[in-house]
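Every protein chain except one is present and positioned as in the full complex.
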Amino acid sequence: MTGPSRIAGGGEPLPFTFAGRRLIGQKGDSIASALLANGIVTVGRSFKYRRPRGILSAGEDEPNAIVDVVLNGVRVPNVRATTQGLEAGMAISPVLGRGAALLTQALSPFIASGFYYKTFLWPHWGLFEPAIRRMAGLGRVDPDSRMVAEPGGNLAADLCVVGGGRSGLLAATKAATSGQRVLLVEQRAELGGSSLWRDGGDSVDLVAAARDAGVTIWTGATAFGAYENGRLGIHRQGAGLADGGSLWAVQAGQVVLATGALERPLLFERNDLPGVMLADAALHYLRRRGVLCGARPVIATNNDSVYPVALVLAKAGAVVTLVDSRAASERSADAAAKGIRVLTGARVARALGRGRVSGVMLTDGTGIDADLLAVSGGWTPTLHLYCQAGGKAVWDDERAILVPAFPVPGISLAGRAAGNWFAPDALPWVWSAAPEIPVAGKSRKTWIDLQNDVTLGDVQLAAQENFTSVEHLKRYTTLGMATDQGKTANLLGAAAMAQATGRSATDLGLTTYRPPYTPVPMAALQGLSRGPLQSPLRRLAAEPAHREMGAALWDYGGLLRPAFYGKDEASIATECLAARQGAVVFDASSLGKVAVMGPKARELLDFLFTGRMSTLQPGRIRYGLTLNEAGVVTDDGVVLCLGPDHFLVSCSSSHVGGFVASAEEWRQTRFGRDGVFIHDRTAHWATMSLSGPKSKPLLAGLGIVETLDDAAFPHMSFVMGRFMGGEARVSRVSFTGERGYEISVPAGLAIPLWQALIGAGAKPCGIEALGVLRAEKGFIYVGQDTDGETMPQDLGFDAPRLKRREGFVGDRALQLPVAGDADRKQLVGLARADGGVIPAGAHLIEGAPRRSIGFVTSSHHSPTLRRGIALALVEGGRARIGQEVTWFDLGQTGRATVTAACAYDPEGSRLNV
Amino acid sequence: MSDRSTFWPTPPDWTTARIEMPGVTVTASQGDRGVFLLSGPGKAISELAQAHPGTLLEIAPDRALLVTKPDTALSEGWNASGLAISDLSDAHVRIDIRGPGAPALLALGSPSLALDPKPRAAALAFAGVTLLVEPLPDGARLHVDHPQAAHLWHWLLAATHTAKDQP
Partner (left out) sequence: MTRDQTGPGPMTCPFCGPRDASEFRYGGDPSVARPGPGCSDADWAAYLYLRDSPRGPAREYRVHAQGCGQWLVAERDTVTHLVGTITEATP
């Protein structure tokens, strides 16, 4: 049997387990090299067919060796064994899936590509789906395991070099010597790239020169994505398995990709058998980790790059047979002269063995005994970042590699990524060759994408079913969609499709490359955006006072506000009754206070609002709607006139930014920057809103304003006053329908003002109660009681359309035919005969088959009216007032009467109580 | 619905708030300046700034923030010199980030500060918030609207402490 074993090395021993077996590795091992060193060839089972799989490569292109690892109680699934360093105490599990492998193999004709469109359809897919999904799949996620990541950062550099091999080090040093700020990133822990295991000059001097020149060098750092505007995303690995590392964004003036090239496998029957490995990987494991992957290797190739591998393995004591598909050459003769058994003009037909490689069958019928089948089908330059940045990789027939089709500004290639591999000796050097697609042999047992279990037969099936473009091939077969992103499969798949459809590989092209190049932990992407930091929440200046009063705080559209005061929602009804019977205060500080100033201020306000604001006099307040150019309501608010050229717009709390942005757009693109100025003063002011029939005597007791006499201070006007030695502004506006006063003071006095009002007897009132009070009055929340089609006339504001007003945003849209439709959804109220509450969002239905004629936008139990109240948008709603309609919600139906939107005090007499 | 009071950490007391970590010190102040937003011709802005010593942060070709002595009386609105003025004295919290570690922390908050740590125009995006940056010899002073100051402070706490220290 033999197989892999460690023949050299000596580092600190690291104990670990694999599938429960206790094993020992060495410091510096990857999980893969440790497994190989212990003679383990089979490391898991494949995704779909559950076939045994072995280690194919030594790098990020590995498709098979995906394992789950538990260390110090943290479970990390889907770890790539070839790039994850071994740590003492790791408990490693192969990914096996559930369900018998034999059963899946028997089912294999029924689960070929696209099977879910064709099989398991009767009686319906849902019957089979759970079982099939359970049998497939990769690792298990443990919800209690948390990977932790540090915040990374943002960097600027003149040059970023991706790849710390010889070419990368040379490019970085040259640039740094000429004075540029250079960052070099290398995904491995060591610098040197392939020179670490391939002959051709070592890198020790190059590394020193780079450091001396002042290059910033990051090892264990992967440039995973090239983004717009010349930015690169870089993930720096953490200290160990559970460390998610850190995320960096680099703004680089220029980028050099010294990313090397990846070896391609060969295609033959049973090429997925454990014991089949890329030739370069076999060299890597021996040179870097002292692991000889087989004592009797067969090395199969179509190019010269394996010859140095053969010589190195032979020197280590392996009995090597080299199978070269090409005719005899100087190089093959040279190898034979050095004692290697070389068979030229020979190809592998299939791998032999039960569960692992025990021999090789050639196309001419020759059988060779083997414990390792090392393969090389050519090389593919790693052009991912160039492609992500807008480039296109095309197949170069002559050199048998991918090359860039055109230059992308700011990006250049170096080394093997640029197609340069300098000959290691004086003999002719042909290091890559075109893929050969076998015509004989079982195509359903010839693998192209090992991780997603896509075979040559699947590609041919796709061709047969006319999914012949590379993008269709990918999606129909899932070729290239696994965690390895098809690094060893994409080119072979395209070549197979090209052959199946009689086209050239160049014509076929490749699929779109997208970041990330290798998987990035979610913890690193999340960075600091965890928990409360996910988005910037706005706070009230008086928040400490609200917390002290036992407020339940809730996030309302990005603003943290008191929902109610008390231990549960029962408080909401208490607050509603207090508002209608006594006096309540709620914190309205987040309402917008946007100043519009200058000689063109009136003109701009007339343009932004449907109502005429230019006639507003100092000391007065006017309500208005803002529309978009399609005539749809975007916000409502009030405008205060502070002076002839000085206005204050009080828009909805969650729309301040939107209003300011819209005002600035028209200012800068239509009215001119000199004539009008817009300042957001919202944060400077704190506003407490006092409301209720007892609000007037309560406020009078505080002495903020000289007189509260209604004649001097009518509803929709404001006066200036004093509070604690500074200016205060008191406006008579009401969102509850009761007499109300909004008192604004500089935000530094928010808490004293709140405490003064509470101390004078006002009850605290939260946003939930406010929502009920305003709904009783039929006052809208824009965006809740309006949708993307609601125009002013739908809300009962008929003047803008009927009077054909002009000169405001959306004016022309109100005259379009659709604006006059009789069926437009209009805002109305609804009432149930039994006084119950209609579920918010319920649809109103009629007809057979039934269709929706509208929906409930707000719905509450009203403590004041002692029944349920609701607002709704209903087709031709106002004409239906008095009629009954049917409502429908999640299978439940009921009846309700259409009413006017205002359910409480329609005359508005409570404002002056 | 449930109460989220405990999910959202309480804002700090700005008078005593302080983050002291190796290489970086973060402090805050509020309400002890006269702060005015000025819009209009550049000449008129400079003249007013000269009359009231302090700091002038340029925001746009026709917009600047004047930070001067507390209790300065400037009348709001648009005046004959062509200047529009707003009193923002209570609008901001000022957060100072100083020390040798300040450049890296500032760059973490804003890729624009990684490009240019001494921006010529004060407004930029930092930790997801639009604010004004005033460069200091050993770091920067951030002028942030007080409703967003707590978020900024909690972000700075998270950014200056390692992940293992955090909940």
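The first chain written gets the first letter, and so on, giving A and B; residue counts start at 1 in each chain.
The rule we apply is simple: a contact is a pair of C-beta atoms (placed from the backbone, for glycine too) under 8 Å apart; a residue touches a chain by one contact, two chains touch by 3 or more.
All values derive from a computational prediction rather than experimental measurement.
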Displayed chains in contact with the omitted chain are A, B
Missing-chain contact among B:11, B:77 or B:119 belongs to B:119
Which of A:120, A:556 or A:671 touches the missing chain? It is A:671
Missing-chain contact among A:661, A:724 or A:802 belongs to A:661
The one of A:817, A:847 or A:891 in touch with the missing chain is A:817
Given A:253, A:355, A:531 or A:618, the residue that touches the chain left out of view is A:253
Residue positions on chain B contacting the omitted chain are 59-61, 63, 110-112, 115-116, 119-121, 123-125, 130
Against the hidden chain, chain A presents residues 154, 228-230, 251, 253, 389-390, 409-410, 629-630, 661, 664-665, 668-672, 806-807, 811-813, 815-817
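By definition in this document, only the chains that are shown with their structure count from here on.
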Counting only contacts in the complex, chain A reaches chain B at residues 148-156, 231, 249, 251, 528, 530-533, 535-541, 543-544, 547, 551-555, 559-560, 563, 569, 590, 595, 597-599, 601, 642-643, 645-646, 673-674, 677, 679, 681-685, 746-748, 768
The chain B residues in contact with chain A across the complex are 1-5, 7-11, 30-31, 37, 39-40, 62, 76-78, 82, 84, 86-92, 104, 107-108, 110-111, 113-115, 127-129, 145-152, 154-155, 158-159, 162-164, 166-167
